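Sending over a structure as structure tokens; questions will come in a sec.
Shown here: the complex without one of its protein chains, the others still in place.
Chains: A, B and C, in written order; residue numbering restarts at 1 for each.
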Amino acid sequence: MQFHFSDEQEQFRMMVRRFFERQCPTSATRKLMDDELGYEPAVWRRMSSELGLAGVALPEQFGGGAFGAVEEAIVAEECGRSLAASPLFASSVLAARCIHKVASSADCERLLPALARGDRTAALALSEPNAEPSLSGITCTLTVDQDARLSGRKHAVIDGANADVIVVVARLAGSTGDAGITLVEVDPGATGVTVSVQQPLDPTRKLAAIEFRDVQARVLGEPGEAASGLRRALNQALIALSSEMVGGASRLFEDTLEYTKLRMQFGRTIASFQAIKHRMSELLLSVELAKSAAYFAAEACAADDPDLNYYASLAKAAASDAYMLAATEAVQLHGGIGFTWDADVHLWFKRAKSSEVLLGDASWHRERMILNLPAEVSARRAGQAE
Amino acid sequence: MQFHFSDEQEQFRMMVRRFFERQCPTSATRKLMDDELGYEPAVWRRMSSELGLAGVALPEQFGGGAFGAVEEAIVAEECGRSLAASPLFASSVLAARCIHKVASSADCERLLPALARGDRTAALALSEPNAEPSLSGITCTLTVDQDARLSGRKHAVIDGANADVIVVVARLAGSTGDAGITLVEVDPGATGVTVSVQQPLDPTRKLAAIEFRDVQARVLGEPGEAASGLRRALNQALIALSSEMVGGASRLFEDTLEYTKLRMQFGRTIASFQAIKHRMSELLLSVELAKSAAYFAAEACAADDPDLNYYASLAKAAASDAYMLAATEAVQLHGGIGFTWDADVHLWFKRAKSSEVLLGDASWHRERMILNLPAEVSARRAGQAE
Amino acid sequence: MTQESSASLSDIAAQAGAWLDGNWDPELGLVEWRNKLVDSGWGMPEWPAQWYGRDFGAAEVRTVEQEFARRGVVGVARAGIRLLAAATLLEHGSEEQKQQFLRRILTGEDTWCQLFSEPGSGSDLAGSTTRAERDGDHWSVNGQKVWTTSAQHAHWGLLVARTDWEVPKHKGLSYFIIDMKQNGIDVQPLKQMNGHASFNQVFLTNALVRSEHLVGAVGDGWKVAMTTLSHERRRADGVRSGYADIGLQVEKSGRIFDEERDELATVMEPYSWYPQRAGRVDLAAPRAIESGRIEEPAVRQELARLLTMSASAEWTARRARAAQRLGKAQGPEGSLGKLAASHVARQASRVHTLIAGSDALFAGPQSVEDGIIAEILLSTPAVSIAGGTDEIQRNIIAERVLGMPKEARVDGGPFRDVPRNPTN
Partner (left out) sequence: MTQESSASLSDIAAQAGAWLDGNWDPELGLVEWRNKLVDSGWGMPEWPAQWYGRDFGAAEVRTVEQEFARRGVVGVARAGIRLLAAATLLEHGSEEQKQQFLRRILTGEDTWCQLFSEPGSGSDLAGSTTRAERDGDHWSVNGQKVWTTSAQHAHWGLLVARTDWEVPKHKGLSYFIIDMKQNGIDVQPLKQMNGHASFNQVFLTNALVRSEHLVGAVGDGWKVAMTTLSHERRRADGVRSGYADIGLQVEKSGRIFDEERDELATVMEPYSWYPQRAGRVDLAAPRAIESGRIEEPAVRQELARLLTMSASAEWTARRARAAQRLGKAQGPEGSLGKLAASHVARQASRVHTLIAGSDALFAGPQSVEDGIIAEILLSTPAVSIAGGTDEIQRNIIAERVLGMPKEARVDGGPFRDVPRNPTN
């Protein structure tokens, strides 16, 4: 583990940050909140062609940028800071990553380059209503005979209403647990597919419910063998999400700090009140700790650490708590103004809340940590350590 | 529910408080910390004869004071404030109450008046090593044939090393769950009884481990039928304990508040620092809420509320959290001095810690709350209530 | 008549009942009936006898209210802030002001709004920078107010404005009644993060106040405003429940009830999300049970924490009310309600999130509980801000209840020199 970014990585971060600052100010975000697509195609094209971000998560052979998990985390963190709207998380991080980890080379060749170029977008249909966020809870059912037919319901499919291709996590009929988990590709226009937009709590994250009624599907990879590949892909997505979250938390922290230094009450800035100072110190601690957890997880991911389940869940649990704390404190310290629609705080508040429960909430990930304790944590160390 | 104390109750409280202030200053408590008995027999005699406190929990017919649960809570709260050392909790609240709720009238006649007078003391052997604090976890085994024979181990028996009689919660051999739970009386000098003093974390609360090896015991009440009576007695003990805890928390709060107003740093009292002011406000809130919970539970107990399991556990959970918060904040705000042996803060800190886990910790009682949700909490109300 | 009066409570119940027997008619017009109530003294019996009341004490008032409730009789207008206006006028208003306003407050013909808060002075009311200047027979007012509920349909506003910039901040304010229906006033709805627009911004540009609508003397604004706010606080403490417990048992049909329902619908509309703001603790356990999430240990722990906090906050409030009822010195418990409510709301939001799981991603009528859960998650942050932030509450508790030293003031000089937020 390096515990620092290289100069190249820092330069890459600043380039991405400047791009988002120019292209994705909150004025643009606000317009996109009411837009059905939810992002600006021209900006997405530039993100893809000029910066290569659409392929950030993919290897060169499939048109990707040959970036590592750390660079992907940097991009995600900057997305979280700016709330830049794009299909990046849904298509590049979630869907393309799952395809890459599960599908055959031929299918990767067929699907990924267009996604890596940003010419097409994909959505991952994973979450199901009233189910816990684990693969074993999947109920969407696939019957594989001459062809593969898919039935079931998904919800909260990010950018699901406008994707060119839908990738669905399903299970073979009659299977349970990890066994039988299969990734399939579905044409959104196929017979039996009903996509309906769901009103999101966070209007910067577009969601759709998708119902599949005996829909023709194309299996990616071996039927029933997708679980371990998906788990690796989802760990990486969790780390990207955690990075996005600590980016948002940092931004809220900085904006709030700046506001306390400007806002006067009782003839002095509210930053001069000791109670505010102490809370800002505690908030900084919480955000910086979550940041370290996300950075470590990204490095662990890049190093293919065998305990990635543990570190990814640790990062998500830390990010969930820190982001919600930052969001709550940001509204509170902005006072009445912080509760208005016109102030920007609520944009991140809503992102914090939706991120908190996306891909499993903090308590679910804490439980997952305990189920995946690394040996150096679960065993007594030789001698007494401090 | 009255939500206030009557004038008589307030006068009773002040009488008890003044008695403890005079008879049980912390200088006396400190001496008793090294004393094997752990209390001053002369003070206990006066508590019993002059104030009638030894019988506070018992009905008149058995020599008790005809006080109600509210008066008992008042006494407990004042004990918690002063850390007055006496067999009150072990003998009168725990052991005598269990005897009263379980034993036959004849046994009550035989045992309780001497306890109510404070002439003899009893200890309740309930908790077992590595067992959860519920009746169903009891493993001490009783075989009833011509006579009753008891085997098993108890620990953390409060004042167990010096009691005149030991009352043991056991189960009939072969039974499980509530069924088979039996209360028995054991002579501490009987063959097969081994009492060993356990070094307590809180030196103001004397503890003993007791091992029974085929000991002759006397069954109180019907064999195997003690569970429901014991549960009522233990709910009352929980409420008394919660009251003691909020008394201690209040005292810590008041002492800390006074200290912040005296202690100068940087040319001003530390009470003048806003961060300290805000924390004291939050601590007050926590302590007052826990106090309300203890008061309500005492009134619910006096009114024989059918949901007493719920309210007693609620009071204990609130008291555990508030007392530990008060103890932690008290040490912290007293600074280095608060961590010394010579400052009194640690006396309550240790009482807070030992009370936190006595008769079940906060998380155990929260779990018990959910298992005993009252109908008005678990059901949707008609109309929309705020 | 005072509480020590010889008339027993049952005599009072009988008298009120007799008058109602002779006068109550659900087919009357709402204003017509309320004028009768006003003239009789039964509509607001706690008010002075010379102003439509009977000088009744709390026990007697409760007796009258129970008599009304038992019969399902419509009372005088109470909703909104009109009674805060009335209480302020009763204490500080001139004879002419009382004459002009009090009756129409009770009949409901006039609605009121409160022009206190400003964008630059939220927690710091005395820092108001809205300016009132004498202009012949009038005052001319310029500035901006905010968080004004019902400004869009109010007839009259309670206005605090600065009339002297050379004296310390608390001393340079005056208190006015301003006609809201004039060109100098522009009311703009203020949308909140939960999508509701319960409040308004009010822009005052050479808005006029008649000289006789100054309340108290010039420079008395802070003192008069404190009267308004103390009544607001008392109401917030729930000592007066207003409509809440009146007339639930009786079948209500008749013209007067239709008119009352219309009136209430308008006045109460801004408050539709207030139950959600408080966290809807009532929904927590039922939702956990119905969704099956109560099987989840983390849900059980957090739910129990919420129920503990919420119940003990409620019991603490009842301790305060019981002490007040008995005329006892109030302990600290009376000052803790607002802060406790913030904790309850925050924990409720946590629990509702835990129960909802990925359903917390959705909002709107198609989402869980018809959108109620999403509204909770986006509304609870307001509890710790509105009506005095948690920070202000903690200051008040520390200084007034615990006797800790006050913050050193840096804004004690002439207001002109006090650093403040820029106004736009």
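Please note the rule applied: a contact is a pair of C-beta atoms (placed from the backbone, for glycine too) under 8 Å apart; a residue touches a chain by one contact, two chains touch by 3 or more.
These numbers were taken from a predicted model, which means no experiment stands behind them.
For the chain that is not shown, the touched chains among those present are A, B, C, taking the whole complex.
Checked against the full complex, the one of A:L126, A:V168 or A:A290 touching the unshown chain is A:A290. When the whole complex is considered, the residue among B:T139, B:S175, B:Q332 or B:S378 that touches the unshown chain is B:Q332. Although one chain is hidden here, its contacts on chain A can still be listed: residues 1-4, 257, 260-261, 268-269, 271-272, 274, 276-278, 280-282, 284-285, 288-293, 295-296, 314, 317-318, 363, 365-367, 369-370, 373, 377-381, 384-386. Across the interface with the omitted chain, chain B contributes residues 127, 129-130, 132-133, 155-156, 198-202, 205, 207, 262-268, 273, 275-276, 328, 331-332, 335-343, 345-346, 349-350, 353-354, 356-358, 361, 363, 366-367. Residues of chain C in contact with the chain left out of this view: 297-298, 301, 408, 410.
We take it that only the chains that are shown with their structure count from here on.
Averaged C-alpha coordinates give centres for chain B and chain C that are 44 Å from one another.
Across the assembly, chain B contributes 274, 277-278 as residues in contact with two or more other chains. Taken residue by residue, chain C touches two or more other chains at 391, 394, 407, whereas all remaining positions touch fewer.
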